[in-house]
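Next up is a structure, given as structure tokens.
Here the complex is missing one protein chain, while the rest keep their positions.
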Amino acid sequence: MSRNRAIAATLVSLTRALGRALISERVARQRGLLQALDPRVRVIGLFALVLAVTLSDRISVIVALFCAAVVVALLSKVSLASLAARVWLPVLFFTGVIALPALVLTPGEPILAPTGGSFPVTAQGMSAALLLIARVETAVTLTTLLILCTPWMQVLQALRAFHVPQDVVVMLAMTHRYIFLLAETAGQMFESRQSRTVGVFDGATRRRMTARTAGVLLSKSVELSNEVFLSMQSRGFRGDVRVLSAFRMRSRDYIGLVAFLVAGGVAVWIGRS
Amino acid sequence: MTMLPIFEVQNVCFDYEQIPALRGLSLTIGRGQSVALLGANGSGKSTLLRLLDALCFPSRGSISFCSEPLTTEQLRSDEFALPFRRRVALVCQNPDVQLFNPTVFDEVAFGPLQMGWLSAEVVARVEETMHLMGIAHLRDRAPYRLSGGEKKRVALASVIVLDPDVLLLDEPTAMLDPRSQSQLIDLIQSWKSSSKTVITATHQLEIVEDIADRVFVLEQGSVVAAGSPQEILSDGDLLLHANLVHAHRHTHGTMTHSHPHLHSHARHEH
Partner (left out) sequence: MHIPDGYLSPSTCAALYAGAALGWYGGLQRIKRTLATRMIPLISVFAAFSFVLMMFNLPLPGGTTGHALGVTIASIVLGPAGSILAISIAIAIQALFFGDGGITTLGANCFNMAIVGSLVAYATYRIVAAGAEITSRRRLLAAGLAGYVATNAAAFLAAVEFGIQPMLFRDASGVPQYAPYALGVAIPAMMIGHLAIAGVAEGIIAAGLVAYLQAADPALLQSTSGLAPGATAACQPSMRHPQRRWWIAIALLLLLTPLGVLTAGTAWGEWSASSFSSAEGRARIAAASQNRPAPPVAPTGLQRLSSLWTSPVPAYAPPVLKSTSFGYFLSGMFGVGLVIMLSLALQAYLQHRRGAGQPG
């Protein structure tokens, strides 16, 4: 029923977000290529490849990087079917829709005239659309690989190694932790609203009810933050969070790092020549 | 038992935004005692525990710990605060508030790290404590993946890793299944026998005899009675007045009557 569609849609988003976290944990526990490398190497390496994707001007180079990403995915025990469902198809759809008008709007030499000459498809338009789609597909595949294979804590510790301030890393960690609690709370509030309300409400009332749910969530959030603060103090927090230091590089990490950087460098060199 | 006082609370008042939570409350707790703070919700038990842990400070009156007054200024110095935080531990009613780290290991390690212990020592103590509490298999788990009982165990582990002298427990058996509840009571009893001071706030009368040698009854922000568990639990009128038992009409077989009672262990106490 349309009155519950908004609530249902919200509930779907909330549970999907929670579900994604669980999938990531499962993949990160596999013994594959990416999982075996130091998290900092993963972050630098995959970021270098994403940079190469954005720096290269040639679609052939970008496609080559895409193939490399697929190989890495297979070696890291990431299922191609899940990548297709999670990345390739959605990106194709959304970027495709965005890129479609570019076929006819980009000035240049016409190559096709589906509407009888008034809006011809140009060669430049075709290239632009393909280039955009290829770039986005490859970049998102690479970042998704990084995310799937690296537990959140390691992502944070890698950031710490890149001199992101300690306070910021602690906040990222705590935010992540409480997203799940608040999402669950919000989900429960919406579910109970769905089951309790009978009848159709007009738009204004529905908006007010959603705003009220958001308000209750806000109050709970502020209260939660106060309680957490006391709890931190109770265990000795004085203003600077201290954490255990993390990683050490092994020889395979150096090899992996060099491999990523070389691949990226070659791609950029060919791509921009 | 030596009555060396560890906490002295004198005439303490505390307000939550103009609503009085504690009104002129006074009590003394001896070192090594196990104490129960009995009271209905809203009687001020949680507030008192927070004041004892120096997380907030009274608007009137004073609290001292081992003869040292607990004031904002005192807690500002690392010299006093860090040892105090190690020696006094609070376990909240809502474990989600206490589990704010990404994984169970991090949570248990948080306290020791803030105390400034060396990494090797931290890791060793954390492993030991996790094994003690039976949560070693959860070390990399995130808090939202834990059940209620597991969360409570992690919360307990995160404080006992520091080997505190005083344990402040706020409704520790709330939301626990019967088996977890009895495991917790066993734990409290082991603390009692190792002469730690244990102060438990609860409204569950059936566990009081197991966990405390001395009981304070709180009503509307002040102490209305103090004594041994046997004395307090046999005073039906007191308990009724403090909203700790109820007196609804009920039926035994063919007889119907009403009197103060509580439902416990699926039995019916008269």
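Lettered A and B in written order, each chain numbered from 1.
What we mean here is this: a contact is a pair of C-beta atoms (placed from the backbone, for glycine too) under 8 Å apart; a residue touches a chain by one contact, two chains touch by 3 or more.
Since the model is a prediction, treat every value here as computed from it, not as a measurement.
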Contact with the hidden chain (one of A:Phe47, A:Trp88 or A:Phe119): A:Phe47
Sole contact to the chain not displayed, among A:Val121, A:Leu224 or A:Ala267: A:Leu224
Given A:Ala36, A:Leu92, A:Leu182 or A:Leu244, the one touching the chain that is not displayed: A:Leu182
On chain A, residues whose C-beta touches the chain left out of the figure: 5-7, 9-10, 13-14, 17, 20-21, 24, 47, 50-51, 53-55, 57, 86-87, 91, 95, 99, 101-102, 105-108, 123-125, 127-129, 131-132, 135-136, 138-140, 143-144, 147, 152, 155, 165, 167-168, 170-172, 174-176, 178-179, 181-183, 186, 203, 206-208, 210-219, 221-222, 224-226, 228-229, 232-233, 237-239, 241
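Here is the rule we go by: only the chains that are shown with their structure count from here on.
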Partner chain B, residues of chain A touching it in the complex: 18, 21, 151-153, 156, 173-174, 176-178, 180-181, 184, 224, 227-228, 230-238, 241-245
Of chain B, residues touching chain A in the complex: 50, 53, 55-56, 78, 81-82, 85-86, 89-90, 92, 94, 96-103, 106, 109-111, 113-116, 119, 122-123, 140, 142-144, 158-159, 162
